[in-house]
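Note that one protein chain is taken out, while the other chains of the complex remain in position.
What follows is chain A.
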Amino acid sequence: MLLMLRPKGASVAASQVRSLVKRLLATETASTPAEEHYDIIIGGGGMVGTTLAAALSKNRTLADKKVLLLEAAPEFKGFSASAPFHNRVSAISQSSIELFKAIDCWTHIEKARCKPVKQMQVWDANSDALIHFQHDNFASDVACIIENNLIIDAAYARIRDAAPNYKVLNKARIQCVSLPGKSGEHNTRVQLQDGRSFSCDLLIGADGANSVVRKQMGVDVLAFNYDRMSLVANVDLNIEEGCDNSVAWQRFLPSGPVALLPLSDKQSSLVWSTTVPHARQLLAMQPSEFVDALNEAFCRQYPRLEVADKALQALNAFFGHQGSQHQRQYPPRVCGVQERTRATFPLGFLHASSYVCNGAALVGDAAHRIHPLAGQGVNLGFGDVRELVDTLAAGAYAGFKLGDSQHLIKYERKSLARNVPIMIGVHGLHSLYSTQLSPVVLLRSLGLQLTENLPPIKKLFMKSAMG
């Protein structure tokens, strides 16, 4: 299946780039003095890159390795739990939380601030179909909403503990990479835009969807844009005293899903995926106008598909429920939007056909990018981190060189097997919900309601999506 996903022609261009790069490197490195060598260089200090560095430092087998983290941005300013909420947040799954616990980052995060989600309600604007996700009797949380900056802060704390073996270099942009192999070179060499260069056994690309490392590896990718944008903002909620804001809400509108993720008792984070012109319009609105538009998005009646409603009624009757509104709740009213928290970003899909080669590997968005509708993007990245650290540790303990593709391929196999089904699932959901075509609406409504009514299927779904 993966073979089918490889676009033809990309490899030709990639090989040309590589040969060009090699020539450039050959002329420039002749004059530079001996460069610093690291066991592992991580390109990209985002959530996944920093967490990877923290996880490496906490692994007994890899603890003595020399690691360099390259980050394009200036030095990280730190995180303050008393400052207003940051507008970039992530829904962190249970399995990612397990990872944070294992690498001693979780207490740091918990001590600052994070908001557990007890229940999730997802519903369709074109029919009565809805689904709830929760653990029995709310025994454990469905996910946890955490600010991205807090995760990075927790990871940096671990990286600082691991100094001097672990170093961070800011304002470092990778210019080009030469991989071991054909030229007789045995190490990976990394050259920065400012002329500095380093060598390493293994270069890990954690540098996001436009990964330079991936381009230099010449990996074939399947990528396309959704022609949609996500608008994020932090909003104030009108919640009665004593009520707990612990439900995540998501409604599939014809233009895309709109979701509210709890940040605190009074605030939630909004993620509104919609068409590009609509997103621009929302961004430019006055705050009061924006709040009205948002409240309307959650409550407005859209043209409904009668067949679907009737079919759902029949289905619910079959499962013994009284009517279709049996469990429907409505999200709290939004009463304000925090200033300067509105921002938009484009949505796209990306799948790298290969995650590793001799001397280099990809993690996180560098290897895969998906629609945020299921909140899975960064969790897939944390899954990569866990898999890669385990693989590297097992390989190093078996005497393999860190960059040996013979062993790295295990990481690729495990990660692809875990990521690809989720990526296909999320893309499928996006396609399913971005149409108002009657048969599709009918099928998706029945599918959603059937999942809601069949606990074993629902549990299976929750397990794969939330860990």
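One rule holds in what follows: a residue touches a chain if its C-beta (ideal position, glycine included) is under 8 Å from a C-beta of that chain, and two chains touch if they have at least 3 such contacts; residues count from 1.
The rule we apply is simple: contacts and distances are computed from a predicted model.
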item: Absent chain [UniProt protein name; select from "Origin recognition complex subunit 5", "Trafficking protein particle complex subunit", "Ubiquinone biosynthesis O-methyltransferase, mitochondrial" or "AP-5 complex subunit beta-1"]; value: "Ubiquinone biosynthesis O-methyltransferase, mitochondrial"
item: Option touching the unshown chain, where A:Ala396, A:Met423, A:Leu442 or A:Met462 are the choices; value: A:Ala396
item: Contact with the hidden chain (one of A:Ser405, A:Asn419, A:Ser434 or A:Gln449); value: A:Ser405
item: For chain A, residues in touch with the removed chain; value: 60-61, 64, 184, 186, 396-401, 405-407, 413
